[in-house]
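Removed from the display is one protein chain of the complex; every other protein chain stays in position.
Let's look at subunit A:
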């Protein structure tokens, strides 16, 4: 028979087949990364509607709440994992998601030969960016660290591009 994990495997296997095809179609890692990001974006702008329909969440009042929502609700719902969240000490509005395990690479032991700059999971960055844009938040999203590239863990950076209205700031001016 079939099980829940089989269903997620369909997505993971399909994603793997897509990356393999893109590696055949594009010589440069950069081009594959861009393609994945663009696809992710197109998915993200549509996924957000599905997410909001499923989760009936309250409107987030801060970037921090938004990132928590992404990590604890969205990632859990779609990929079954809960990345941990931290925020930058130096850069305002920059947050990090650390992925302890990542189902997208369940069947991937290492990057394909000659593909050292491939961001295998780049689709995730596009999805997050697209989804945020649909709720009127502009952000830059990219991989800061990647286990497949030899780093200790896999980390996604989310930097919100517009400063939130802050009453404190206004007073100080």
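Definition applied: a residue touches a chain if its C-beta (ideal position, glycine included) is under 8 Å from a C-beta of that chain, and two chains touch if they have at least 3 such contacts; residues count from 1.
One rule holds for everything that comes next: contacts and distances are computed from a predicted model.
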item	value
Chain not displayed: protein name in its UniProt record ("Aspartate aminotransferase", "Dihydropyrimidinase-related protein 4", "Trafficking protein particle complex subunit 6B" or "tRNA (guanine(10)-N(2))-methyltransferase TRMT11")	"Trafficking protein particle complex subunit 6B"
Residue of A:14, A:64, A:91 or A:117 touching the missing chain in the full complex	A:14
Hidden-chain contact residue, picked from the options A:38, A:87, A:115 or A:149	A:38
Contact footprint on subunit A, counting only the chain that is left out	1-2, 4, 6-11, 13-18, 20-21, 25, 35, 38-39, 42-43, 46-47, 50, 53-54, 77-78, 107
